[in-house]
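Working notes, structure below.
Shown here: the complex without one of its protein chains, the others still in place.
Then we have subunit A:
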Amino acid sequence: MSILVDDDTRVVVQGITGGEGKFHTQQMVEYGTNVVAGTSPGKGGQDVDGIPVYDTVDEAVDEEDADASVVFVPPAFAGDAVFEALDTDLDLVVAITEGIPTQDMAKVNKRLTEVDTRLIGPNCPGIITPGEAKLGILPGNIFESGNVGLVSRSGTLTYQVVSNLTERGIGQTTAIGIGGDPIIGTSFVDALELFEADENTDAVVMCGEIGGEDEEQAAHYIAENMDTPVAGFIAGRTAPPGKRMGHAGAIVSGSGTGTAESKISALNDAGVPVGDTPNEVAEHVEDFL
């Protein structure tokens, strides 16, 4: 079973005629995702591999009864694309785009408080319910259907941990990459809440990294509200203060907040074992099951 997406999810791909949009639409369809429409302003009426293209998201949603979108629009236009998606009655918007200016995301973040749509990302690999649907760029073949939920700020680290799980025969309910930017739609706490409420999720893996205080907040939430066991991993233990390590959010301030140490100790205090290696995380999950 799953959270947020399954094989009933009807997906619009925003930016379907671009290189990335086209390639990953094929990959999503191949995986079994129900992609019902694409959008590309000015290209309405065309089709991409038989999938109808519309000028606006509104039209795509109306005509094809879509309930989710995936955004593959370049950074300069991606903030606008997310606004457009939030202006329809979609349940879920997944923004893959990397490099959206932070002030654009602050405006999106504000709009999110005014609508019922959930945003995942930006700068994320997307979301997958193994065997049913994937919205994003995750490599489908490493995932197996099962009973463990996964939430992560990093794409490739997600793949690493999932492969450690799958190798042990531990499958996943749903895996969500929430993205590495300083302002994102769905937080760790949001995802943990959904996994806690999902009766098919028996354990959760949470992969965090240096920067910000989302992991500390998640630790607090786990201690107060979760019965489902959680295992953790924190990337960036060796990162020097003041340097930005790839992800915009992955910067350690000098004052001790946002460090790997503070995140690990917050998680440990909440009863969450944190692996030193991705493989150790999988071992902890095995112990839970």
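The working rule: a residue touches a chain if its C-beta (ideal position, glycine included) is under 8 Å from a C-beta of that chain, and two chains touch if they have at least 3 such contacts; residues count from 1.
One rule holds in what follows: contacts and distances are computed from a predicted model.
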Protein that the absent chain corresponds to, by UniProt name, given "Multisubunit sodium/hydrogen antiporter, MnhB subunit", "Phosphate transport system permease protein", "Succinate--CoA ligase [ADP-forming] subunit beta" or "Methanogenesis marker 6 protein": "Succinate--CoA ligase [ADP-forming] subunit beta"
Candidate in contact with the missing chain, chosen from A:Val35, A:Val73, A:Cys207 or A:Val230: A:Cys207
Sole contact to the chain not displayed, among A:Tyr31, A:Tyr54 or A:Tyr159: A:Tyr159
Absent-chain interface as seen on subunit A, which is shown: 75-76, 98-107, 109-111, 125, 137-139, 142, 152-160, 163, 180, 182-183, 207, 209-210, 212-213, 233, 235-240, 243-250, 254-255, 260, 276-279
